[in-house]
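A single protein chain has been omitted; all remaining protein chains appear in their positions.
Take a look at chain A:
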Amino acid sequence: MAPGVSKRIKTLSLTRPIIYGNTAKKFGEVRPPNAPAEHTHLWTIFVRGPQDEDISYLIKKVVFKLHDTYPNATRTVEAPPFELTETGWGEFEINVKIHFVDEANEKMVSFYHHLRLHPYHNVKAEPQAPNDEISSIYYDELVFNEPNEELFKILVSRPGNLLPSNKTDKCIFSKQLEQEEIDRIKIGISKVDNEIEELKAKIAKQLEN
């Protein structure tokens, strides 16, 4: 770690979108040669930018902690693309740790991703990839609150927060989707507000009696 003596810029935060998830596919005719006999799926877990841009200016390495039954369960990917392909037969929680570049002088970010191999029938909103490929992809944002000056310089030199304005097959996370979600939530809020009004009226009635 570089000696990060630089000052943090107070009251300021920087945001970078990030996408993580996994894709999975059943073995077809061809089995990977060195896959154990009980394995049925080929899956890939990844951490990337929303438009598959280079994020190595920010991320130094990504550590995937697999299930203990895998040999060398802790896999470290030190160069882009930050992804890992394995075979397996079951779903489990993968611990993902994102380490940032030394200049940032930030602690790593750790989260869990549930490896998905099988489709869920009740989820409709999930984008269905062709060829029976299962995918479980999440959008999130890395928030650097009060970054130090060096990180600030790095981030400022590379605008990367903009999302495409429209949904595409390649990148569904877009301004459009964001707006759609906001609208959905707004509908929910109005519904809740209505219910609150109703309840208030009921309570008032109860209190009157």
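In the analysis below, a residue touches a chain if its C-beta (ideal position, glycine included) is under 8 Å from a C-beta of that chain, and two chains touch if they have at least 3 such contacts; residues count from 1.
Note that in this section contacts and distances are computed from a predicted model.
The chain absent from the displayed complex carries the UniProt protein name "SWR1-complex protein 4", chosen from "EKC/KEOPS complex subunit BUD32", "SWR1-complex protein 4", "LANO_0H01090g1_1" or "Putative glycosylphosphatidylinositol anchor attachment 1 protein-like". When the whole complex is considered, the residue among A:Glu83, A:Glu133 or A:Glu146 that touches the unshown chain is A:Glu146.
Of the listed positions A:Thr15, A:Thr74 or A:Ser165, the one in contact with the omitted chain in the full complex is A:Thr15.
Remark: the residues of chain A touching the chain excluded from display are 8-18, 100, 104, 106-107, 109, 111, 125, 138-146, 152, 155-156, 159-162, 173, 177-178, 181-182, 184-189, 191-193, 195-196, 199-200, 202-203, 206-207, 209.
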